[in-house]
Each structure stands twice: as structure tokens, then as C-alpha cells.
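Missing here: one protein chain of the complex. Every other protein chain is in place.
Chain IDs A and B follow the sequence of writing; residue 1 opens each chain.
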Amino acid sequence: MTTVSQAPAATTAPPRFEGLRRFSRQFAASPTAMAGLVILLAITVLALVAPLFIPQTALEVVNATGRSLAPPSAHFPLGTDQAGRSVLTLLIWGTRPSLAIGVIATGFTMIIGTAIGLIAGHYPGATGRLLMMVTDWFIALPGLPLAIALAAVLGQGDSSITIAIAVTSWPGTARLIRAQTLAVEARPYIERAKALGARDTQLVIRQVLPNVAPFVLVSATLTVAGAILSETTLTFLGLGNPTDVSWGSMINQAFNQGAVSDGAWWYLLPPGIAIVIVVMGFMLVGRAVENILNPRLTSPS
Amino acid sequence: MTTQPNGTGRPDNTLQPGALQPYVPRPAESGDADGTPLLEVRDLAVTYRSGADDVRAVRGVNFTLRAGQTLGVAGESGCGKTTVALSLLRLLPVSARLSGQILFRGEDVIGLGWQKLRAVRWAQASVVFQGAMSALNPVQTIGDQIREPILLHEQVTRREADLRTAELLDSVGVAARRQASYPHELSGGQRQRVMIAMALACRPDLIIADEPTTALDVIVQAQILSLLTGLVADRGISMLVISHDLSVLGETCDRLAIMYGGRLVELGPSRQVLAEPEHPYTAILSRAFPRLGDPTSRLAPAGLAGEPPDLRGEMPGCPFAPRCPEVMPECRTHDIELWPAGPQRESACIKVLGDDAGQRPAETRAGESGAAQGVGTPLGLSRPRAEMSAAEGAEASSGLVPPQGGSSAEPPVLEARALRVVFPGRRGRRPARAVDNVNLAIGRGEIVALIGESGCGKSTLARALVGLVEPADGEVRYEGAALGYSGPALRSHRRHVQLVLQDPAAALNPRQTVFDAVAEGPRVHGLRAGLNERVYTALTRAGLRPPEQFMSRYPHELSGGQQQRVVIAGALALDPSVLVADEPVSSLDASVRGEILKLILSLRNEYSVASLIVSHDLGVAWNIADSVAVMYLGRIVEAGPVAEVLLRPRHPYTQALLSVLPDAHTGEPAPVLAGEPPDPTAIPSGCRFHPRCPRLAALPPGDARAELCRSAPVPVLPAMPAVRSAAAVTADAAAGSIAACHLELPHPLLTGPGQPSSQGAS
Partner (left out) sequence: MSNLAQLTSEGLLPLESPPDGGGSGGQDFLHYLLRKLAAAVISFVMLLVIGFIIFSLMPSDPVAALTRGRPTSAKQLAFLTRQLGLNQPIWERFAHFVGHTLTGNFGYSWQFDTPVSTLILQRLWPTILLMGSSTIVSIVVGMWLGIRSGWRPGRLLDRVSTGSSITLWSVPTFWLGIILLVLFSVGFGPIPALFPAGGMSTPGTVGGLTPDHILDVLRHLVLPCITLVLVVFAQYQLIMRSSMLDEMGNPYLLTARAKGLRDSEVRRKHAVPNALLPSVTIIFLQVGGIISGAITVETVYSWPGLGYLTFQALKIPDLPLLEGTFIIFSASVIVFNLLADLAYRYLDPRVRRA
């Protein structure tokens, strides 16, 4: 009997993280998924190291060195804004608030949404129905008007945008997690665990959560994508921190200060393209994970 | 129909095993007696492209079907039988590559252009798919769906199509007014009838029936089969029936083809193939569906060890060689094909080639248990190895005495007393009385089979016994003590009484290794000391040897049989006294079924673990149970020792269940029951079986007892005293059975409701 603990070494049985390994293999096999992952890694690194080579002072209007709305040149690879600052510098710096708000808002969304989804799915009786009623009320509220109302009342700033995004996006996650929890709870292995005598907490933690976790991951990736879009939209509408530089505020200033009529494409295009690239990075990764979890979507029959 | 004198008829029902009367010459011999056959399949091979490895699902299949004939194709899941069926109309997914020839009226379907192929589809050959719920479009009325092929293939007006649809529905026993119904408004049996009506819509020459009755209840299954064969015979339509169930095919088909690993391994007239299999695999398959009353299969389920073949890549030699109980060295090298094995018979076994047929196998597989040697023996009686099997069967039986055979005075280990389970009605539905006053007792080391149709409450009763469903009334007793429904009481109950579920693939968490799945129970109950030993022992006892090889695997890496062993090991890890198994083998292949039943039997014999086996299959009861209880609409209608109930059924419902079995040995012929499985939300008054009861229907008009059946409730059966398994083999007849029927003679046990007498068992 003592051989039991050494047994795995002697057998051909697959290692413990076989599932994860298979997942990584499938993920790596998808070019779009890898492209998304590379984008996300690059942008994250850029956002983290930006303060190392861009001094805060370079962002202040009073320290601007260029002409107003100058087209790209050797010194200013992406031209300048209306105040004469380098668009490239602004663009790199703008990564930070967009990513930070997107990720933090998603964190809140996941915590609230997963908790409510799991509870509502595990107790489908009165508790679950009540929680889902509340969730449905929030789903009935249109996202942007609610976020605008919240941000307007809470005042301009990053925290109110974060709260506004979290409040509008948790119901979707809660619904998804509840649906998955219900699906898992209907599986016979849950009944088997119950018949073995498992308590509610043991059931949820040992049986349900491991099977729902991948969907939390998918939901998180897609939520970050949505949150970044919401963040830029709210900032564009003027609800962001007025002193901060972000992609949304860059487009806002370009739009309001004549870049449109001057045809200053170098000021208008880069922040928009940056948003598209980052959002797509999250989208591609999220969809790839979803496809691996749910192979029906990919396999052509 | 055809010029063939016997071609239209079904095989002679009086054909005795061994009497090899030719009734249809083989194509090779008959050649041009009546022109080209309706369907001729030559060297059909189908390969599915999937990733790196191609799956060669069908590997060279040849057969011929003449007009008016029916051919059955049998085999286990993954053998390629459905692929063969779908390839006939080229209905396979695009990843499939076909080669060979499929000659339909002499024209090769494989080479046909799309336009011509569409004209063949349904107009000349139609399909009855399995699972009519999903094979019918849920958002179209059934009338529209039946009319669709008529309007598509024939120049008829809408009015004519309407008329024909009504006629078709009428011919399958569905009221024509139901044309406007949607599939979800029909019962399962009715939907399958609609499928049949649809298949007949364009008066085809061939009907391909792919598992036409799988997933239906036994009685409905019998109704559908007789309907289908009757309609097909009347109209002279040829039929190809695909099934995993040999008994279905034996009843339906003139000829039978057995498939294994993408090839036909045996082909011949149905009765002969079943009675005297030439191929060892056929023998095993036919033994897996036991004949009630056959002493060799009583308490000796037949199975087949080993795993099904891997269909990727080449398979040199005989695909069955790795599992064959009679394998010879040449089997692994010789290429195997169908060889003539007597008149009209063909078999893909090397034995039929030479004189070595009677020779003893050169190499015998060492099975895990002694019974494995007997698995290859056929039911037939004319061969030497049959005697060997009978001898072994007797030997096995004599070893079945449980270690501690308790006296009948000992209290049952698990008991239901006057148990009722009611589910509240929802959305305007009345409450469902799923279990309605049931007494049932399971003695120490006893195996009890609980038999009934879907919806009869048998699964609910099983869950109530485990404590997963709280009864509305009555009690569950473990070792004489009533079960309380507090958390701690339930947890301690669940250490002793374990549940084994139907579908092992679903009953295992896909993210848990075998070790974690088996250790789940001990962990839940805080038994962390010696966990490794516990799991090791449980896996060993469940027949997963050596256990180290399985511990770190995931469920999807195991075969169905291995998965079910893991589930059972998970139950054994808590050293239970009772296993409650809900259809433990119904999702498993025929050959694996026997292996799992053997395991349950050996757990009783070696460790005195009692079992309640919930099943729709009377063969399971015959295979392993000591006593049997038949349930109908929330009540137990008949209970007693297996041999007594199955061989001398007293309740008309039991008789009806038995009458639909192919080899029924019932005393009086009972007609197939009409109607559908009953509804627990609307239980009739009086005897709850009376609306379907053939015995009541046969009463002369004015018989006073009819009123009794319609209005007087039948006394509730008391729990049968435990049947001692030693007696179960030898002296079944001594112990009587009890039946809840007004028209049965009063039984000593039924002197007063709820007053069990002690005379019954002795």
C-alpha cells in the first residue's frame, strides 16, 4: 500500500496538469488567439514601463515644444496636438488609464457577478429568483445612460467611471455564471456528490466552481474589452478626470478643438486605432478561450 | 412482389435451432434468379478525417438486400453501424470519405450527382431516425413535416397531399386531426409513429431504420416494432434495421449482420445466427441479452473483458482477436473477411476455414474473474463448448452462497415503509404522486431488482432510499432505525447507503482525477487517515487493477465500463452496506453490461454488499437479482423471488412486460399493452392499472369483479421478506410471490393490508 504515493512515477498516466497543458496547446494552435495574446502582453508592458521614459512634465501643456497641430515629422513621429505636445507621447501615456480602469472595473464586475451568479444558481429557489429579479432590473437599465447618470452625479473622475462601468456590467456576468452553475448543478456528478454526503459549501467549491471558473475567465476577458470601450466613451463625453491623458480624452480634445475641420488625421487616428487594437486583443483571447471550452463553435461539421 | 418464392415471407417461425433450411439463396449462388438485388453494398469503407488521425469507421462492408427482405445490423457503439446506414443515402458529414460501391437498383449512390441523389432520397429510400423528438423539426407541425416530402417528390396538389397525410397518420395509429400538432405535443411513442408515417410518405422501396425503438419503454417499443414490421411487410418494402439490441433485430429481421470494428463479422438468417453463432463475438453479444428461464444465465451475467478497438490506423489480423476468448495465433496475422460458414451463413472467423474449428483454443485469455472464461460460449446447445459453459454456470452458481447467510428473521438492512413521495405541481399541473405508499425491504447481502417503465417512480424511490428526496409520508429505515432528515443524520445515512447512477460519464466530474473522484466520499466524511489505502482498496475491489494505473487519469480517458467501475469504487470507498444503483448498465454496451453486473454480484458474494438495482430491463433481474419488485405508477404491483415472478408472473402488468420479450415463457399469452406510460399526476381510481389491464378487458360483461377493479383500491403489498440467495438458485419455487391484483387468488400475505405474515418465505 505504501507504493501508492510513488505510483504515478512508475505509470504512464498523464501528469496532473494535463487539462491545462491541452488547453495551452489548443490555444497556441490558434493564430488569432496568439495574436491577441501578443497584443495584450505588449500593451501591458508598454503601460507599465511608460513612466520610465516619459516624464510627467512632457504631458503638461506649458511644457509643449511643438507647433499646434503639426503633421508628423522626424521629431514628432505622430505630429502634435493643438497645444503642441507630441501625439506619440500622449498615445503611450494614454494606455495607462484606459487599461487600469478597464481591469479594475472588470475586477469588481467579476466579484459581484460571479458571487451572485453562483448563489442564484446553487439556490434556485426563492433566493435565486430574488437575485435574478434584481439582476434583470439592472439588465433593463441601458448601460450608457445609467453610466452617464452615475458619473454625472458622482462627479468627473476615474473612480466614478469605474463604478459606473462595474454597475452596468455585472448583471451580464451574473446571468452567465448562473446559467453555467445551473448547467453544472444538473449534471449527475453533483447528485453523486450529494449522495456521498457533501455539504453545500463542499459542493460549490469542489464541484461547481472548478467547472464554472473557465467561463468566469472568458467573461472577464470580454468584459475588459467592453469596459475599455465604455471608459473611452465616457471620457470622450467629458466625464473623465480632466487633468489625465487618456485615449478617450485625446479624441475628445481633437474633436472639440478643430482637428476635424483641419483634417488633422494624425491626432484623430492613433488613439482610435489604439483602442481598436487593445479591445480586439481582449476579444480575440476571450473568443479563443470560449471556442476551446465549447468546441462546437469551431469544428466545421 | 418478386419472383422469389420465399423472398417476401418472414422466416419460418417454427424453425428449430440446427435445422438449416435454406429459404433465401445467397447472392453468390442465386446470381440472376431475379435480376439485380434492391441494394448491394460492395467494399464500403468510410473514413472520417479528424485532425492528425483519420478514423476508419467502416472497413470494407459487403451485403445484399433483396426486395421485400429485412436485414438487421447489430453491433455496439462505435462499430460503424450507423455510419453504414447513413452512407446509403450519403447523409454523412462532410468530413467523411466514402469508397466502394452502394448499388441501389444497380445504380451507384456514391457516384450519383446531387440532383439524382435528391430524387432517390425519401422517394425511393427513407429513414426512420432514432429519437424522434430531435429528428422532427420542433417548430413545424407534424402534418407539414409529413407533407413536405410528398410535395417535394410528387406532382400532387396540396389537397391530395393532405389526404395522403391523413391516411398515413391513420395507418400508424395517430388520429388524423393531430396533423396540426407540434412534436412536443405528442408522446414519445406517438412521435416515433409520426416518424414511421413520414418514412412511408413517398411509398419508398427501402426504409432504413436507425435504432427505431431505442429510448422508448419496453411496451411502447414492442408496439412500435410490430407496427413497423407489419406496415413494411404489407407494402413489400425492404428494410434495413440498425440496433444495438439483438433481441429487437431477431424479432424484426429475416437476416442478421453483426458488426465489430467497422466490419461485418457474421451474416446469416436471424434465428440461426442467434441460436448458433459462428463468430465468438456474436455468441457473446447474444448471451448479453439473457433468455429468461435459461439456467446458464441465472446469476451469471455474460460480459466481455477488454476495450473496443481503436479505429485509427491499420488493424492487422482479426479486429476481435485482442478480446476473443478463443483466439488462436493465426488470428493476429491472417486477414479476416466473411467466409461461407454453412448454407446462407457467413462468418469472419478463422475457425470456419478448416478442421481446427473443434480444436481447443491455443491461447485462452486469463480473465479477471473465473467467469471470464465462460463469456465466449454461445447459447446454442450443439457444440462442445456449450457444455463447458453450462458446467461453468453451475459451478459459478454453487459459489454464490453469501459468507454470512442471515436467517429470514434478521431485520432488513434497508427498508421503505409506507413511503410516499409527492412532487408539488407547477404551472397549473397537479402534484405528482411519484411514490405512493411503497413497502420494500432489502436484506443483508440481498440483491433486489426494481423494475418498471419510465415515470413509474422507481428512480424517485431509489433517491428516497438514499435520502436525496424527502418523503411526504412513511419512512426509510436503515438497520431498523428510521432515517431523520437533519444534516448529520443524512450524512451518516449516506455513509452506509450509496448511489450508483446511470450514465457514468456524466456521474464523474470531468475535472477530477480517478483518485479524487474515489476519494470524494472519504473526504466529505472527514476520513482523511489512510485515504490512499482506502482509494487503493476501493479501486481494487471495483476491478480496476492495478489501481496505480488509473488513479491519475481523467474520466474522459476511460472507457464506459471503466468509468462505471470508478463510480462504484467511489461508493465502495465508504464501505457501504447497500448500493442503490439506478439503471447501472443501461447506458453501457451489451458486452460491458455483463462485466458491471458481474462486479455487483461479486461485491455481494465477497463483501456482502446488498444492492437495489433499478432497471427497466427484466434481463438484469434474471442475471443478478435474488428477488424482484415490479413497480407501476408509484406502487409495487408484484414482488417475490426472481424465478417466481419472472417465470410465473401473476400480475397482468408483469405478464405484459414479459410478453414483449422475445423468448417469453409466460404461462398465458398476454397481448402487448395498448396506451402510453402512465402519468403520476393523474392516477386512476380503483386499481391504478385498470385502464390498461388486459385481464379486466377479458372479463365477461357483467362480471362483478370488474366493478371492484374500477373502484376498489388494491391492498398495498407488504415488503417481501429477504430472499436468501442460496435458496434463490435451487428452491425458488418454494418461496411465493405476491401480486396486487383484484383478480389474483388471495395470497396468504394479503390477508390484511399492512400485516405481513411470516409464512411467505419459508
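Observations
Keep this in mind: a contact is a pair of C-beta atoms (placed from the backbone, for glycine too) under 8 Å apart; a residue touches a chain by one contact, two chains touch by 3 or more.
Every value quoted in this text rests on a predicted model; they were computed, and no experiment measured them.
Of the chains on view, those touched by the hidden chain across the whole complex are A, B. Contact with the omitted chain, checked across B:P37, B:G80, B:G143 or B:G188, is made by B:G188.
Checked against the hidden chain, the listed residues B:L65, B:C79, B:I102 or B:A123 yield one contact partner: B:A123.
The hidden chain makes contact, of the residues A:L154, A:A179 or A:L293, with A:L154. The residue touching the chain not shown here, chosen from A:L229, A:V245 or A:V289, is A:L229.
Residues touching the missing chain, restricted to chain A, are 123-125, 133, 136-137, 139-146, 148-150, 152-155, 191, 194, 198-200, 203, 225, 229, 232-233, 236-239, 248, 251, 254-255, 260-261, 263, 265, 268-269, 271-272, 275-276, 279-280, 283-284, 287, 296-298, 300-301 (touch as defined at the top).
Residues 86, 89, 91, 118-123, 126-127, 129, 131, 133-140, 148-149, 152-153, 180-182, 184-188, 190-191, 198, 423-427, 429, 431-432, 434, 454-455, 457, 459-460, 463, 467-470, 485-487, 490, 676-677, 679-682 of chain B touch the missing chain (whole complex, contact as defined above).
Criterion: only the chains that are shown with their structure count from here on.
Averaged C-alpha coordinates give centres for chain A and chain B that are 50 Å from one another. Of all the residues in chain B, the ones that touch chain A in their complex are 93-95, 466, 468, 487, 490-491, 494-495, 498-499, 501-503, 506-511, 513, 520-521, 524-525, 532-533, 535-536, 547-554, 557, 567, 570, 574. Contact residues on chain A toward chain B in their complex (touch as defined above): 1, 3-5, 7-8, 10-16, 18-19, 187-189, 191-199, 202, 206-207, 210-211, 300-301.
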